[in-house]
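All protein chains of the complex are present and in place, except for one that has been dropped.
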Amino acid sequence: MIDLSIELFQLKLKNPVTVASGTYGFGEVYEKFYHPKFLGAITTKGLTLEKREGNKGVRCVETASGILNSVGLQNPGIDVFIKEHLPNLKSKGALVFVNIAGKTVEEFIELGERLEKTDVDLIELNLSCPNVKEGGLAFGISPKKVGEITKKVRMVTKKPIVVKLSPNVTNIVEIAKEAEFNGADGLTLINTLQGMAIDIDSKRPILGNIYGGLSGPAIKPVALRMVYDVYKNVKIPIIGMGGIVTYQDAVEFILAGASMIGVGTGNFIDPFAPIKIIEGLKKYMEIYRFNKVEEMVGLAHSERR
Amino acid sequence: MIDLSIELFQLKLKNPVTVASGTYGFGEVYEKFYHPKFLGAITTKGLTLEKREGNKGVRCVETASGILNSVGLQNPGIDVFIKEHLPNLKSKGALVFVNIAGKTVEEFIELGERLEKTDVDLIELNLSCPNVKEGGLAFGISPKKVGEITKKVRMVTKKPIVVKLSPNVTNIVEIAKEAEFNGADGLTLINTLQGMAIDIDSKRPILGNIYGGLSGPAIKPVALRMVYDVYKNVKIPIIGMGGIVTYQDAVEFILAGASMIGVGTGNFIDPFAPIKIIEGLKKYMEIYRFNKVEEMVGLAHSERR
Amino acid sequence: MDYKGKVISKVMLTSNVFQLTIKVNGKIDYKIGQFVNLYCPNKILPRPISIAGGDGEYLTFLIKIVGEGTRYLGGLARGDEVKLVGPLGKGFTVEGTGNKKVAIVGGGIGIAPLLPLTGVKFKEVKYYFGFKEKAYALENIAKEYPLTVTLDKDGQNIVDIFAKDLERESFDFVYFCGPQIMLKKLQNILLKKGIKGELSTEAKMACGVGGCLVCTCATVDGYKRVCKDGPVFSVGEVVFDD
Partner (left out) sequence: MDYKGKVISKVMLTSNVFQLTIKVNGKIDYKIGQFVNLYCPNKILPRPISIAGGDGEYLTFLIKIVGEGTRYLGGLARGDEVKLVGPLGKGFTVEGTGNKKVAIVGGGIGIAPLLPLTGVKFKEVKYYFGFKEKAYALENIAKEYPLTVTLDKDGQNIVDIFAKDLERESFDFVYFCGPQIMLKKLQNILLKKGIKGELSTEAKMACGVGGCLVCTCATVDGYKRVCKDGPVFSVGEVVFDD
């Protein structure tokens, strides 16, 4: 019998499929398509201490097989989330992964403390947002900062912590190791690649924020390479994402070393993508006689078979 | 009157369009489509001191709006090039940019010395090939090495030197500045992004070399961002490339700060791409009343107009 | 929420505006002003398009070709299939307007979401539909829809014409849609006159369902999602750029 369930981060997940932070709101808007409980977990939009309005002007452009976004962490603030969104989310019977973004190390600690008292299931440290001026990418490119933040949040919470890494770095393995060494239970990769687009008629950058984060199928080869490299060098599980739309994409990431996968831009391309991926994974495992997802994780590293 | 000619690197170019190294051979194979003299310049495949066979196994996969290649610098060696290919190339009346790749600093110097005695028009230092074990990317991610190699090649040749940068870095601006500081006449960006693909049936990486370099429209937003950032921080001209297929793409790069553009993967998508880009540029300049390419370079940086 | 549509007809109304009628494999119970996401296989994001008419089983759209997505849609022919998701967004308020004198003001392709209002009973209704190009207008649009169309006069656009009428005539409620600049001008006029109304606005979208926050517009209560909290907003809600 094929069993998609997987134990990760001391949690029992129905399946290895989640949604990527920022593409699914707080779980309520996709309910018209399918019940959130079918997902392995829900990952929320990035949350900050205070409410944020996000960036001005155009926030999205479509590019070849990808999109650039520059939302800039618009969110109602952690307290509103805990009071207004979390109870509803938890009542759906889904595991809730909460993505947090601090402007300072202290803010990360504060965010961790506030979540510790709630029933969220996992904390994802967003050390990689390319669309904010403070924190975000500035932290994510520094192995030292990544280590420090991981360690300090680790001290204020017993919940599993996953560190979300940026691909905009020379050496993602070094940063991944630093997170692992400082107590991360897992890693999420990748966040978006920094990019931009120019309107040749107005002759100006299209996005209000000039820069945006590139996501979608275009970046899949880059994401896959990073998952593959990081898997070779760490022992903690990886949540892989970046351009996953079909179950075939998901299988590639699992074979590269992801224990779990996230669907981001894929939700826009097909609102049912996560559900179709779950069904497709089952079919694939049937054909290749895998019983558990764990048997597939990292298989691309083994010798020719 | 619209004049596409541009003076760069102490050279007078017919137009600002070249081909990206490695996608055009040594200029002879595209002759059945159009005469090479119509291009602003031809850029050759990367050359090494000794002949190289390149990588084993599958060397190319198509990805969403991109391709991964892992040729691994297959080439006949600099001497064969100088003896057999260069005279033919020069006889075509095209300017010849030669892309070189050394395994060591000394090899770069040696390559520069050998070219100094020839009539090649420009030397492009490939400090960014992701598909070789020694040199290549290993040099390109180190500002110090980039500076050192630029400086030492500078000492052995009077020809213009352009340094080709890798996008697989945290801070491309820092590396660009190092090249400028050490005497580069220009910069080419970007080389390919490191990526990979996995065959879900065989469960193995598809490329013989596991990793490949991602090119094509998929990477355009990333390339554009890097050209834009580097332009802000250096004074030497930039040859922009990465996903350019149409004249609209070319205009985006010029507005971002490229004085010249290169067509790589675009040649595979449409063998006439460089020619259509030249024609399209003319049309665009007509519509927006530009007389010289120089007037457009970097315009996206100026205030809203 | 997600459907397959079969193209029943495609009529070019001008060189770059067409009317597309599809039959849905189901019934879309829509409110006037709502939109659907039409998927274009040559693009990764769907294209938001207002429902311009139809009973829900049949749907009509009025689409202007401005880029690759709409070009694909313009290439559809009878019998072709198109994937869609909807209805999306908030519609116009049409409850309790039976005793109101309303104006309906549309600019260019902005008339699309307003067209189904032709089926609503108002005490009195006046249409102000303006088009830049001649061909765009009267002959073809009016032929297809049961409308009296007020055309752009030289030098004056539809807002100018409406503003002039406002000097000697009054309205209880105004529905409007069109380019941003028109929305801004008209909203200012209505605010000054104290006339109520609703407008439908646009923003570049990704998800179309409220999940990604790329489609926000500034409002007096902070940023709101055009796809979910709009595209219809009350007069005075949206804060337009300068």
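In order of appearance the chains are A, B and C, and numbering begins at 1 in each one.
In this section, a residue touches a chain if its C-beta (ideal position, glycine included) is under 8 Å from a C-beta of that chain, and two chains touch if they have at least 3 such contacts.
This structure is a prediction, so every number in the text was calculated from the model and none was measured.
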item	value
Which residue of B:Ala41, B:Ile67, B:Ile261 or B:Ala300 touches the chain not shown here	B:Ile67
Residue of B:Gly54, B:Pro143, B:Gly183 or B:Gly280 touching the missing chain in the full complex	B:Gly54
Contact with the hidden chain (one of B:Tyr30, B:Phe253 or B:Phe290)	B:Tyr30
Touch list for chain B against the chain that is not drawn	22-25, 29-30, 32-33, 45, 53-54, 56, 58-62, 65-67, 69, 71, 74, 216-217, 265, 267-269, 271-272
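Following the convention adopted for this analysis, only the chains that are shown with their structure count from here on.
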item	value
Closest chain to the centre of mass proxy, which here is the mean CA position	A
Where chain A and chain B are represented by their mean Cα positions, the distance between them in whole Å	34
Geometric centre distance via CA averages, chain C-chain A, whole Å	36
Centre distance in Å when chain B and chain C are each reduced to the mean of their C-alpha atoms	47
Residues of chain C touching at least two other chains	none
Numbers and ranges of chain A residues touching at least 2 other chains	65-66, 216-217
